[in-house]
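Pasting in a structure now, in structure tokens, and then I'll have a few things to ask.
Only a single protein chain was left out; the remaining protein chains are all shown in position.
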Amino acid sequence: MLDTPVPPARVALFITCLGDTMFPDAGRAVVELLERLGTSVDFPQGQTCCGQMHFNTGYVSEAIPLVRRFVEAFGDSELVVSPSASCVAMVRDYYSRVAEVSGDQGLVDAVAELAPRVLELSELIVDRIGVVDVGAYFPHRVTYHPTCHGLRMLHLGDRPLRLLRAVRGIDLVELPGADECCGFGGTFAIKNSDTSVAMTTDKVRAILDTRAEVCTATDSSCLMNIAGSLSRQRTGVRTMHLAEILASSE
Amino acid sequence: MSDAREAILDRIASALSEVPGDERAIDIPVARDYQRQGKLSRAKVLELFAERVSDYEASVHRVSRSKLSAAVADACQSLGLKSLALPLEVPSGWRPSNVQIIEDHAREPSALSARELDAIDGVLTGCAAGIASTGTLVLDGQGVCGRRLLTLVPDNHICVIQTTQVVETVPEALARVAGSVQDQMAPITLISGPSASSDIELSRVEGVHGPRNLIVLLVG
Partner (left out) sequence: MTETTEPHTLAEPHTLAEPHTLAEPHTLAEHHTQSFPQAARGALADTQLRRNLGHATHTIRAKRAAAVAEMGDWEELREAGRAIKERTLRHLDQYLVALELSVTRAGGTVHWARDGEECNRIVADLVAAHGVDQVVKAKSLTTEETRLNDALAARGIQALETDLAQLIIQLAEEEPSHILVPAIHKNRAEIRELFLRTLPEAPADLSDDPHALAEVARRHLRERFLSARVGISGANFAVAETGTIAVVESEGNARMCTTLPEVLITVMGIEKVIPTWQDLEVYLQVLPRSSTAERMNPYTSLWTGVRPGDGPQEFHLVLIDNGRTSVLADEIGRQALACIRCSACLNVCPVYERTGGHAYGSTYPGPIGAILTPMLVGVKNAPSLPYASSLCGACYEVCPVKINIPEVLVHLRGQVVSGQDSVKPEAVVMNLAARMFGSRLLYEFAQRLGRLAQRPFARGGLIRLRLPGPLSGWTDARDLPALPPESFREWWRGRDRE
């Protein structure tokens, strides 16, 4: 088969500040999964945060050193993977803007060179490693929420769904109104909390309508928002990062 | 007044100070990769036109040239018309015999006033083009299209369109009338179905101010 992609031997992991601090299980799952698929994982320890929160809230100059740090940590990596669609979108779509604001041509060039090499997890598995069946087993009812950055900025399309459909034992249920925002929006959840809650409520209602046990997505941040509401309302429904489901086995 | 003009033009120039002085407008590329020519066969174009016009609750009838006057008479009868306004230029071969005909003379004392038109039941006109993809009639305010008032005030509009006037796409139709706009400053009206409104709970309600009934006769 001439078109089979050659799986990358190594990939550097950008775990994200949120993933590192609050959702390490998702990160562990990414590592286990990729190793199972034959790709070794590096973890450059100089990494901290991609700067999305600052940039999106209007604190552009504060984001500049964070962009530099990212470039320094990952500049030598052939390929970078992250379990956060929103962070990857920040790097690929907005790092150039931050670099432009910095006025540092060196940074502009470095960003232009690195950004295309930064991938979200499902992009890496489907496009580069070239598989949809990752050997997972997860006998539960699951519904998938396509997060806004993954949907509209990275155009992940049906990659996550194809990966989920190949999971043995899974009962995958379509989420009504899937493409509607969950209401997180980063600092939006704080600065416009009433509207945010209204949106989250509707997202939770849609999830409950599917009777799923688990809601999954490619972003821990959105999942944190959804989980916060599922938990507060004592729904008995939990969230899991896509990586955790894909890493599950018998 | 010219103070405002100069002030605004100055502001624009300042606002655009980063645009290179030697850049011409046409240096900014506009890719016209959208469909600009029809691809369907003539038969399909006419079929599409009829289909799309009727989607708007306008009725469409295919008639032969020899039967046109009778078809107009039928239309008048179905609409219950007693009087029918039409532009002077409408040929006798179109005119029905079962209603009172009132001619509109565009530039003479016998041009119909809005109030006079309000008292007339319907209007008969031709058109300048038809667009199949959108079910649209294109009038150019000249000749058989009549003055704009004619197709606006009366409650019923019967429009005759020749098959040769129907094109598939919007770009083709606009290109057809471009000349009369550029040379004669002809007023163009695009009509796609009878008057409608979606203002009450987004339900499409037919007939607010324009003609509430539109009958299209496709000839040829």
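Quick notes
We just call them A and B in the order they show up, numbering each chain from 1.
Methods note: a residue touches a chain if its C-beta (ideal position, glycine included) is under 8 Å from a C-beta of that chain, and two chains touch if they have at least 3 such contacts.
Keep in mind the model is a prediction, meaning the values are calculated, not measured.
Interface note: of B:Gly143, B:Pro171 or B:Gly220, the residue touching the hidden chain in the full complex is B:Pro171.
Contact with the chain not shown here comes from a single listed residue; of A:Leu37, A:Val101 or A:Leu208, that residue is A:Val101. By the touch definition given at the top, chain B reaches the unshown chain through residues 1-2, 4-5, 7-9, 11-16, 18-19, 23-26, 28-36, 52, 55-56, 106-107, 111, 114-115, 118, 131, 133-136, 141, 147-149, 152, 170-171, 174-175, 178, 181-182, 185-203, 205-210. Along chain A, the points of touch with the absent chain fall at residues 15, 17, 19-25, 27-28, 31, 43, 45-46, 48-49, 51, 53-66, 69, 94, 97, 101-103, 148-149, 151-153, 179-181, 183-200, 224-225, 227-229, 231-232.
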